[in-house]
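After the structure tokens below, expect a handful of questions from me.
Yeah, one chain of the complex is gone here, protein chain that is, but the others are all in their spots.
Chain lettering (A, B and C) follows the sequence in which the chains are written, and residue indices restart at 1 in each chain.
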Amino acid sequence: MSDRKTVMSVNGTEMFSPPSNILIPTRDEGKKPVLDVRGLGIDFGGLRAVDEFTITVSPTEISGLIGPNGAGKTTVFNLLTNVYKPTRGAILLDGHPTAGKSVAQVNRMGIARTFQNIRLFDQMTVLDNVRVGMSNNTRCNFAESFLRLPGYFKAEKRSRERALELLSIFNMESEAYTLAGNLPYGAQRRLEIIRALATEPKVLLLDEPAAGMNPSETHALMESIRQIRDQFGIAIVLIEHDMNLVMGVCEGIAVLNFGKVIAKGTPDQIKNNEAVIEAYLGRQEKKEA
Amino acid sequence: MTLLIQTLIQGISLGSIYALIALGYTMVYGIAKMLNFAHGDVIMVGAYTIYSTILLAHFPGWLGVISAVVFCGVLGVVIEFLAYKPLRGAPSLNVLITAIGVSYLLQNMALLLFGGNQKSMLPDSFDFPDVKIGNTGITVTGEVIFTITLTVVLMVALTLFINKTKMGKAMRAVSEDKDAARLMGINVNRTISVTFAIGSILAAFASLCYGMSYAYIKPTTGSMPGIKAFTAAVFGGIGSIPGAMLGGFVIGILEKLSSAYISTQFTDAIVFGVLIVMLVVRPTGLLGKKIREKV
Amino acid sequence: MKKFLSKINRRDALTLLVLVGIFAFFFIMLQTGAASHQFKNMIIPMTYYILLAISLNLMVGVLGELSLGHAGFMSVGAYTGCFLSVMLVEHFPDLPMFVYLPVAMLCGGLMAALFGVIIGIPALRVKGDYLAIVTLAFCEIIKTVIINLDFLGGAIGFDTDKIVPDRNKALTLLPYAAFAVIVSAILIMNLVRSKHGRAIMAVRDNRIAAEACGINVNFYKVAVFGIAAFFAGVAGVLYGHNDVLLKSSTFDFNMSIEILIMVVLGGMGSNMLGSVIAAVVMTALPEILRDFSDYRMLIYSVMLIVIMLFTSAPALAGIRERLSLNFIKDAVTKRIAAAKAKKANKTKEEQK
Partner (left out) sequence: MKKIFSLVLAVLMVASCAVAFASCNGGSKALFEKDPEDNVIVKIGGIGPLTGDYASYGNSVKNGAQIAVDMLNESGALKGIKFELLFEDSEGDGTKAVNAFGKLQDDGMNVSLGGVLSGETKNIVASAAESGILVLTPSASAKDAINKDNAFRVCFNDPQQGLYAAEIIKEKGLATKIALFYDNGNDYCKGNADTFKSRAAELGLQIVTEQTYTEGSNTDFSTQITAIKEAGAELVFMPIYYSDAAKFLRQAVDTLDTVFFGVDGLDGLIGECGTEHASDCEDVILLTPYFADSVDPTVKSFVEAYEEKFGATPDQFAADGYDAVLAIAEAIEENGFTPDQLMEITAEDFNKKMVAAMTKITVTGATGVMTWTADGETDKDPNVLQIKGGEYVEYKTADAE
């Protein structure tokens, strides 16, 4: 972690007052945050599922979102991708608000995600799964598809090559023609990430990428996550319960409990944060008593 | 005003029959997650059973009705066992096609056994006296009163069965989550069989009401009420028992109102049009569970 | 040639080959006069049922939305196309068939597509079995409305007698039918193997994930309704030109079910070959069974049930596997996969 230092960011956006505790890796110094979330909140019935959620993510930052079960982590992802319409607050992606956009439009703006319970296109091949992700970056209109005009062949060739390239980065090119539903669990998780990357996002949201993995797989995943950041130059936000992974790979961490951010900081700061320990382990006094 | 009340009464009566049939659709859907397209034809079988026991074999009326109820109940279980049970776990569309095959089979068997001519289902002794309400000029036929009464009794009985008995609880459990129910020691296969039996028994009663109101039956008698009742089940929210009852009444009343006040020609179009609009507003029917997809 | 073949999917190539084979067979039978009368009369129905099955498969198998109203789209196409043809023939008696028939097909298809889009809009909100009921309801509405339109013949039916001369109607219509079906099949298969086709299948497999991949689910749903309805409409025009009387009551729920049976039996999904073959077989089956006279429909229904049980009962999977020469299938799939992987590796190396 020596390549990174903690600084206070100077935020130029005038709409909002500058946040006090943004962590920016050295390499991102002076760059505007790619994702700027302000006071986000949603109510389900009377329940404030998420409240006052505020984070900023700089362009190549890996950040983690942790918290006990039911804290509202996945709800945050659903809010970020507009699956749920937020009751309060705003999301700015590269300075553009995502309010009122559809899920698909948000993806096209640059937020891609994976799912906690894997959602692949089971009846399609691995290759086609990736190519679905590339749909919006493939230029080929209906007429070209129906009539197989030259544009079709060009687009198909490009998308196939690009998809295979993506697969090969993750050593999955040998599985290109397997049905996605037939892949082993770990490979399915990887494929979801590849598919999300295929949409050429600016921010990648990973929902429990290490769930169900053994320690060695988790370790490989950690490497992959760094590799993705380096190779694609994108920001990654991940939800994870595996603390080794979170502490090992994330540069900034936000801790969520009962829908509220109770702590933000570097892994070291979070490790020693009283509120976090309390949230995870219960109050110290009680434990002693 | 007289016309309106008369029409409403007729609508409730027609709706009762739809509701009885719709219950069969909805219960089977709720538990087996399949559209049992042969259900409409079970009504036809019930009608022919009543016809052959009472008019051909000269059974007393009550015995004829009981034999129809028993026969339909058994038929429901047999159909389930032979045609649907082997397909449990298969794609739902394949089961749907099998159900259609069963529907064709029942129709053509009836055609071979009884011929294509329509038959008068019940003897005259099944006529009930009409009731005139005061001096309002409104007449309610005995059949209508019988149909509505029978339907209400059956619905109360069914509601009690489902909420109070062990088997009813088992049915609800299976419809919520088959696997969890199995883990809790519920015999899922038996529960499904019982559901089919109950649905078919209700269909037998529906066929009695149908025969009393409309007298004539033929091998294709079941298909149109079947489709209408299926529509009613969907209207109310398929899988929901109160929904099927409500849906049946709504469709029946709607049909009668639109043919009385708008146009008999366009009745079907109006009913189906309202159905589409309703489903667009409430995509899971009137009382259907709103399914929130978990992301 | 090899290059051309490499550019189309092997399954599609096989489908096309089978289609061309079927039409060549029909054509030879008709030309040589070898076809029995019964068979001759079945040829055009077989062709439009192929088209209906393919287009319904696009909706049910590829998009994954159950439609019980395909006959409704067909009737819209049939009435529009035939009305146009009758008008053209009446006002321009010298107009040759190769002008007015394709025009009728196109217009019939477009009108059906319009209705497809209209009914596709509720499909955005209504899902699964509820949508099936919406399509069924739509089909019933169309039927009722047409019965009450006097300029379309109402209950008596719309007379299409004069459009096509009676003499050897099958032979007259076959080239148009073959052309329409093959072109439609190519168009549909092309669509399925494009980025749009993949998007449509993604919607089928997992709508939420498809949305998260930036796919406009609503657009594709409506588009597929329109496209499938278009081809159903074209099939309807063929139907109307082959028959001499259009009756809206023909296009009912039962007809939609007939088409659905073909699609399910043929196997749903991106491979259209099954639909083609099932359409031919299911059109022929009741005719072949005529020798059983009174028991014909009984046998038909029993066969339908038995076929469904045999092909989809989970308990019979073992028997199916043994009977079905699965080892050949496995070997073929493996070889294809190996070849593709090899090719993929090669491209990768080239890039390096």
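Heads up, the rule we're going with is that a residue touches a chain if its C-beta (ideal position, glycine included) is under 8 Å from a C-beta of that chain, and two chains touch if they have at least 3 such contacts.
Quantities reported herein were computed from a predicted structural model and do not represent experimental measurements.
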**Q.** Shown chains touched by the chain that is not drawn here
**A.** B, C
Q: From the listed residues C:M87, C:L245 or C:A315, report the one that touches the chain absent from this view.
A: C:L245
Q) Of B:D41, B:E80 or B:E255, which residue touches the hidden chain? A) B:E255
(Q) One chain isn't shown here. Among C:L101, C:I147 or C:A235, which residue touches it? (A) C:I147
Q) Of the residues B:H39, B:K178 or B:K218, which one touches the chain left out of the display? A) B:K218
Q: Mind listing the subunit B residues that contact the chain we can't see here?
A: 3, 6-7, 10, 14, 55, 107-108, 111, 115-118, 120, 122-124, 130, 139, 141, 210, 213-216, 218-220, 224-225, 255-256, 259-260, 264-265, 267-268
**Q.** Hidden partner chain, residues of subunit C it touches
**A.** 25, 29, 34-42, 45, 140, 144, 147-148, 154-157, 159, 161, 166-169, 239, 242-245, 247, 249-250, 265-267, 269, 271, 273-274, 277-278, 280-281, 284-288, 290, 293-294, 296-297, 311, 320, 323-326, 329
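As a working rule, only the chains that are shown with their structure count from here on.
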(Q) Rounded to a whole Å, what is the gap between the Cα centroids of subunit B and subunit C? (A) 33
Q: Take the average of all CA coordinates in subunit A, do the same for subunit B, and state the distance between these two points in whole angstrom.
A: 51
Q) What are the residue numbers in subunit C that touch two or more other chains? A) 208
Q | Per-residue multi-chain contacts in subunit B, two or more chains | A | 295
Q: In the complex, go through subunit B and note every residue touching subunit C.
A: 29, 35, 83, 86-91, 93-94, 96-98, 100-102, 104-105, 108-109, 111-112, 227, 230-231, 234, 238, 265-266, 268-269, 272-273, 275-276, 279-280, 283-285, 293, 295
(Q) Touching residues of subunit C toward subunit B in the complex: what are they? (A) 60, 66, 122, 125-127, 129-130, 132-134, 136-138, 140-141, 143-145, 147-148, 208, 253, 257, 260-261, 264-265, 268, 294-295, 297-298, 300-302, 304-305, 308-309, 311-316
Q. For subunit A, which residues are in contact with subunit C within the complex?
A. 81, 83, 102-105, 107-108, 112-113, 115, 119-124, 128, 131-136, 138, 140, 142, 144-148, 152-153, 155-156, 159, 161, 164-165, 168, 173-174, 176-178, 195-196, 198-199
